[in-house]
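Note that this complex is displayed minus one protein chain, with the remaining chains in position.
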Amino acid sequence: MSAIAKALPRLRPEEMEDPKEHLMHDPMPRGDMNTMVLDSMHTATWKYWTVVTILAFIVVTCLGYAWYYLIMQGLGVSGDDRPVYWGVFLVNFVYWIGISHSGTLTSAILRVLKIESRRPFTRVAELMTAFAIVNAGLSVFMHMGRVWLAYWMIPYPNERTIWPDFHSPLMWDFMAITTYLICSSLYLFLPLIPDLAMVRDRSKGWVKTFYKILAIGFRGTEGEWKNLHLAMNIFAFAIIPVAFSVHTIVAWDFAMAIRPGWSSSVFGPYFVSGALLSGVAAVPIVLFLVRSTMKNMKYFLRPEHFDTVGKMLLIISMIWAYFYFNDYIVSWYGGDKWEKILNLFVQTGPQWWLWYLMLFCNIVVPWSILWRKKWRQTPWLMALVGILINVGMYTERYIIVPEMLTINRMPFTWHSYIPRVEIILTIGTFALFLLLYFAASRILPLIPAWEVQEGQEGHILRKIGKARIPTISEID
Amino acid sequence: MSVSNTLLAVFEDIEPAADGIHKLHELGVADENMNVISGIPIRPAILERPSAVTRVGQIALAGAFLGLLLAVFFVWGIPYLFPLDAGGQPVYPWPQLLIIIFEMTMLGLMGFAFLGMLVDSGFPSYTPKEYVPDISDGRIAVLFSCPKDEQKKFVDALTKLGAKSVEPAEARQL
Amino acid sequence: MSDKISRRDFLKLAGVGAATTAVLTGCGPAARLVQREPYTKMPEYTYNGLSTYYATTCRECSAGCGLIARTYQGRAIKVEGNPNNPVNLGKTCARGQATLEGLYNPQRVRGPIKHSRGQSLYGSDNQNVESNMSWDDAIQVVADALSKNQPNEIAFLMGMAPDHLFDLITDLTKAINAPAPIRFGALGMFEARTTLMQAANDLLGQSGLPFFDIGNADLVFSFGANFLETWLSPVAQTRGYSSLRRRNPNQRGYFVQFEARMSQTGAKADEWIPITPGTEGLVALALGSLMVTASGASLPAAYSNVDVNSIANVSGVTLDTLKRLANMFAGSAHPLAISGGAALGQSNGLQTAEAVLTLNALVNNIGKDGGVFLSPLAPLADEYHRPASIREMDDFVAKLQSGSIKVLFVHGVNPLFELPKSIALRDAFKNVPQIVSFATFPDETAVQADYIFPDKHGLESWGYQKVAAGAGSSTLSGAQPVVSGVYTADGAVPQIFYDARATADVLLAAAQKAGGTLASALKFKDELEYIQSQLKGLLGNTDGFFSAAEINTFTAYFQQNGGWWKTSDDRVAPSASNALNKTFNATPAQFVGDGELYFVPFVEPVMAEAGANKPWLQEIPDPTTTVVWNSWVEINPDTAAQLGVDNDDVVLISSDAGSVEASVYKYPAIRPDTIAMPFGQGHTAYGQFAQGRGVNPFDLLSNATNEAGDLAFASMKVSIKKTGKKRQLSRLEGVIGVYENFGQQP
Partner (left out) sequence: MANDLNSPVKMNMSQDAQGKWGMVIDQDLCTGCQACVAACSMENNVPFVGEVDAGYGRNMQWIRIERFWSGSFPDIKMTSYQPVMCQQCHKAPCEPVCPVYASVHSESEDLNLQVYNRCIGTRYCANNCPYQARTFNWRDYQDARQRPELVTLQNHLNPDVTVRRRGVMEKCTFCIQRIRHTEDTAESENREIRDGEVVPACAQACPASAITFGRIDDPTTQVSQAAVTSRAGHLLEDLGTIPHVTYLAGGA
């Protein structure tokens, strides 16, 4: 035996990292890539139409009719009562706002940090943002007692000479969500323009007219690229604080109230971390669905992307746990009688299992799975983790809204809450989300082809010594 | 100035395009008489091009300022016009002002960045333009104007450098 | 003067000005010609935006509280207490407030109806059955019934209120030599009025309703008396309680309640002593005996048989507690002992009432401020005509059963609901060929009648009421219509919706139709003339709140002020000289049945016997349990645990007399060997808000009585069985909040 080193096995070929595993090092002629993207858009099987029909049916009945019923009957058909004035609608609202952080915020952060593996999946995530905000808005409207007067929150001169009151956290919320919805939609649209132009160039007839309108006359001149680039940079930097502010303000809706359990100064960052957790966790679900149901997507969406998301998830889960513990220990140690009762109620009350479910899904699941690269690169497992974390985060919001509302400073009024029509409407909103996504997947190119192409242009394998090392050159 | 003609040279890749532009410079085509149309953004230095001028930043900043003013009006102007007491809070509150200022400034900034992008690029525009659909498949087109009588010289020079085609630019429906 | 006189003119004639803060409007005799019409056709004396206030009397129970009704464009909007009426001095109870929901109740009898017995008076769609005969025909029916039957074949069953109608019917029966009208009410039965009067008669030698001067006492021992709830005159007694606590700023009056189940009254007590049911009288005797012993005097006859130790044993009150309480009672300046409620509804109820009176006599407070008086007789009253006891009702029912009664008139009472099922009135009805009900509402008795000739609601009626209890002065509460009726707004001309007619008017008209002695004895044009004929007895009386020499002026004042009352203290101070001489056997109560649990029915304080058709009273939480809209059975949490039942579990409660099912309410303040059920629900008719809601605890009662003949309603022993069903009780309280540890009851 050699004295220098133990006999070591040589790496077997399958153990050697194949640079081709990375999309950026697996380039493809642009024309072919464009064809692949277009193919994925244009392939609609009978399965697709079946699912869309079912979803549309659910949306019409569970969302449309149930909401009509709710509006005509009043909130009596929901499960709200005194003291649980806010129920599942607000849970949904917070949940969807959280999901909305999946796209814009993730993509903006990744873009600012120049994480290259973001390139193929930013749009998949950004689309979620847009649709999630739509659902969040719907949830608020469902929640309102007189939704037909919702426009009274818009600040404009009117014959009532009553303007909204900006003292109210709901107005901050209204402004923040409006800002977020507008900016996210624009941020989704900006990088879409070159891809729309690409689709325009490759379609015919009325479809071409459609994309022509959407592509707003983009050709790709130097000036256009420059303007687009700068605008996207401004968005990427500016939308991060906006996204943070949105969820902070959502948290303030609760934290500004003088209620045990809610009035906590850590609620802002705690909610942001929670939003990131549920939002980022939703990404692998959608990646998995898109990858396994749409044509050509296995080329674009690869295990490496699940890996990226998995790493983020692990970190965010730790951040969330940190903030949750922060909130918990302060109220526990402080020993305020109401907080004490509330904690007791949440942990031992009639719905004690929700609390354990939340901790299991949000902490145990990610911490035990996401540390291993191989598992992170298993798409179905990542989708499962994403689902579990979303269940956990939904539970967390459920605990914060109806459960914590059960306990207040007037024990005589403590009534518990049982959701009624909310359940149907919740199903409806989820169906709407999926339906919008399904529709978008056939209308918009889900893969930002030009960004992938731009990235591939800048990636080369450089030979250092005996190995070929992936190298990035910054070309933009 | 003699009558000039606009030509569109289409290249397969960046390298020939860069050579072509270099050649055009040599042939005396000024940078302002030239434009590059590409499917992906290309750093100007690669093509030996000056950086394009953009006003998006200024417009966005102006928008941010507008948003700020609007926020001040919302939070302080409305109570000034219609003072109503709510919960013993100050009529002109600072914290709320900061929140709304932030949101409205950001809305103004981003909204106007988008508008600036539109305005500065002349979007949306549906008039015929010089363009070939191949560009989105990775071709790089160089649009330049040259004296009409020297057109042949330019075409030959660029074709020699690898241009797929050099043809008089024809504005057509996109 | 035209024969149609306007109200404004009338007021000028009568020379009446504004009286209290509100503009009270009297309604003189001529006012019968004035229509008070709904807003669709506005009378000329109403002004847009201005309310008109009328003084009248509350008819929800027989206490006779004065009301001021606010009307607005012909509709009654709100009732307030009449600040001048000595009974309530401007206050009202929840039932009084809800009287408007009676007036405007969706289920009232639409008009005179002939119908077959047992048929509902409103359909499954809650539409009232239409009137199917004219009032003329109705009057003919009454006239025939009065003239074609032998006088002793005619029977009148009336409610408890000592009102003008009772006087009128008494006159009517006298005129034809028919038996005097029988009066009855479930509240009177729960109050054990017969027992109270008998006790007063036995010990004080004078009959009358006792008047307990709570307001001037500084220590109150209440043996089961629910005087803050429905007992006698709750508004007046609550005022007394208020004074007990706060009259003397330096010394707050103390209050001890002895009862097996904490009532609303007991909840306000400083000490609640959970005593074995049926031993209240014994404890009163023991306290007296201990007081005498402590003072060193020789035991009077009353305490000769009292064995304090065995009483401590049987009552569950320790000897130490008894001694402490005896000391407290003896050491107080103005002690007062009250008996009532379930304490009197025992086989030894009379003994209890007398023992408590003896205790009062022992501290020498009979006829003294803060002690026991007899209630003043109302103006015009010759004596207090108490309602029938159960023994008398039993006899009456037997008479009906025997078939000797050919026609029965029922007014102001719902005996099929208010009598225990074991008194088989429903069967007896089968032997009565003709039953005429004057019910305003489609109650159980009306459903079993052949004719329903609806009386007007109290707020549409004329009348007076002789106040039997509560007021310290002799009081006659006056009533006048505050609205002309309930109209529909359909069509251009408003139509009367509930075509009711005053029973007095019906009887007077029938008397004229019947002719003979009846016609000559009751020669009155209408109800109002009869009332005036009675009020004439008060003319020139100068010790009243007002006086007038001429009847029209007097009536105007009477209506304007809501009655007539003396300004003097008219409480009767009886002699207590023999009070301590009656010996007692000192026996505990006998119980019926061999169940393991004592059964204490109690009157639901808010709804009482007739509130179930008023949705607001249904929705007002019971003060102790906060349950709404249903019946429940109160079980001690320990007992419930033993039985394996929890809140909202339906249990079957059975006694010798019957069985009912009710949801469990784990009530922490009840003896483990006792269960309690509220009375007030369990209607099988009486409108959509009442029907089919809860159960009637009367189904569990036998007709056992106490010595005085009042129902021994708390003398049943029952057993409980789990049914496995569950029926959620609606309560205002959050169950997880009011007990410790989220619903784990103490």
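Per-chain numbering from 1; labels A, B and C assigned in written order.
One rule holds for everything that comes next: contacts are C-beta pairs under 8 Å (C-beta built on N, C-alpha and C of every residue); 3 or more make two chains touch, one makes a residue touch a chain.
Not measured: the values here are computed from a predicted model.
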Handout entry: Visible chains that the absent chain touches, using the contact criterion stated earlier
Key = A, B, C
Handout entry: Listed residues A:60, A:410 or A:443, member touching the removed chain
Key = A:410
Problem - Option touching the unshown chain, where C:362, C:397, C:592 or C:729 are the choices - result: C:729
Completion exercise
Considering the complete complex, of C:173, C:618, C:655 or C:719, the missing chain is touched by C:618
Problem - Touch list for chain A against the chain that is not drawn - result: 73-77, 80-86, 143-147, 149-150, 152-153, 160, 162, 164-165, 167-171, 174, 253, 256-259, 337, 405, 408-413, 415
Practice task
In the full complex, which bits of chain B touch the chain not displayed? Write them out.
Solution key: 84-89
Handout entry: On chain C, residues whose C-beta touches the chain left out of the figure
Key = 72-73, 75-81, 88, 90-98, 100-101, 103-106, 126, 228-229, 234-235, 238-239, 241-242, 245-246, 252, 262, 264-265, 267-268, 270, 272, 274, 486, 497, 605-606, 615-621, 623-624, 626, 628-630, 636-638, 668-672, 688-689, 693, 728-734, 737-741, 745-746
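As a convention for this text, only the chains that are shown with their structure count from here on.
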Practice task
Between chain B and chain C, tell me the centre distance in angstrom, where each centre is the average of that chain's C-alpha atoms.
Solution key: 90
Completion exercise
Among all residues of chain A, those touching at least two other chains are none
Problem - chain A to chain C touching residues, read off their complex - result: 83, 344-345, 348-350, 406, 410-416
Problem - Complex interface listing, chain C residues touching chain A - result: 732-738, 742
Completion exercise
chain A residues touching chain B in their complex are 29-31, 34, 155, 161-167, 171-172, 175-176, 178-179, 182-183, 186-187, 189-190, 194, 197-198, 200-202, 212-213, 215-231, 234-235, 238-239, 241-242, 245, 249, 450, 453-454, 457, 475-476
